[in-house]
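Up next is subunit A:
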Amino acid sequence: MTVALKVENLSTHFFTKQGVVKAVNEVSFEVPRGGVLGLVGESGSGKSMTGYSIMGLIDPPGRVVGGRVLLGGTNLLELDPEAMRAMRGSRVAMIFQDPMMTLNPVLRIDTQMIEAIQAHEKVSRAAALARAREALARVGIPSPDERLASYPHQFSGGMRQRVAIATALLNKPDLIIADEPTTALDVTIQGQILFEMQKLTRESGTALIWITHDLSVIAGLADHVCVMYAGRVVESGTVDQVLDAPRHPYTRGLIASVPAANPRGRALAQIPGMTPALLNLPPGCPFRERCARADAACGADPATEALADAHAVRCFHPHTEALPPAAAEGASP
Partner candidate 1 sequence: MSPAEQTPFRRFVEEFAENRLAVAGAVMLAAILVIALTAPWIAPQNPYDLAQLDVLDAKLEPGAKLGNGRTALLGTDDQGRDMVAGIFYGLRISLFVGVAATVLALLIGATAGMLAAWLGGRVDGLLMRIADIQLSFPPILIALVLLALLGQGLGKIITALVAVQWAYYARTVRGAALVERRREYIEAAQVLALPPARIVFRHLLPNCMPPLIVIATVQVASAITLEATLSFLGLGLPITEPSLGLLIANGFNFLLSGKYWISFFPGIALLLMIVSINLVGDQLRDVLNPRLKK
Partner candidate 2 sequence: MLVFIIRRLLQSVVVLFVMSLLVFAGVYAIGNPIDILISPDATQADRADAIARLGLDKPMYVQYLVFLGQAAAGNLGKSFAFNIPAIELIFERMPATLELAVFAMGLAVVLGLPLGLYAGLKPKSLGGRAIMAGSILGFSLPTFWVGLMLIMVFAVFAGVLPSNGRGPTTLLLGVPVSFLSLDGLKHLLLPGFTLALLNIALIIRLARSGTQEALMMDYIKFARAKGLSNARIVGVHVLKNIMIPIVTVIALQFGSVIAFSVVTETIFAWPGMGKLLIDSINVLDRPVIVAYLLIIVTLFIFVNLVVDLLYSVLDPRVRLTDSGQ
């Protein structure tokens, strides 16, 4: 399988008055054509900022300070603003969490879809409209002609997210970054959208990065997983490797705190403490304050250690035993 996207040592820092926030810290991963990568972590772990960094959508005081983002051999970080703009929406697309907020409330759907095509190609309005109609039909929106002339407020949340997805697919991008696109939706709608996304990307060979805090979504959707904590990837591997045999104590904590992973009547496991403030983060493993296995060694930065195949972990004291079967089953529905 050819690689669609390769991210190497990507770092994005925010330069605030109080100090530097290393929101994305030396993050590396790759996504093959047609592959799905799950980017998992708590809020503030830098997963969304990783997505924005790839898209070139980091605003001051933030700045991408290092690394490479290779899309089919082109380093996106070296492109000038106009070349990067031409990339956005045509070769890399992004959809966002809240479908209520991502469509402009005062513009009709057809306007918002046609402009996405015309920003990249010289096509007539009629041709663009035809493509928009086709895209809406593809994501399962009934009577697309009628819907094109509607305003966003006339759609339900799930429908809006389908419109956003259809818009992202318009220019047949090589990569779609989905930033928690189902979090704000009902569980049933969530399932439908997940299914459709999977089908669509598989059909078109589009690579997908799915950003979420929800491990159960990843289990059913992704091929590979990166677990992020405090701006770094702490564990990565195939879905089976990471979810069934997590090595990093943080990953293990995350899986243990999924409600379905716990037998009835037992208190939910939780990770003690809170995600550290990223402002002027001291050196060393950022998880050590919350980690039961931490010792003096954790005052230094752990290196990323390759285990079997794709599996890698960034910890001085990784777990070596597999997860108890009950918990592993719970995490993969």
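By definition in this document, a residue touches a chain if its C-beta (ideal position, glycine included) is under 8 Å from a C-beta of that chain, and two chains touch if they have at least 3 such contacts; residues count from 1.
How these were chosen: all candidates are chains of the complex that A comes from, given by their letters.
This is a predicted model, so every value here is computed, not measured.
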Among 1 or 2, the complex member that touches subunit A is candidate 2
Per the touch rule, the subunit A residues reaching candidate 2 in their complex are 55, 57, 85-90, 93-98, 101-108, 115-116, 119-120, 151, 153, 164, 167-168
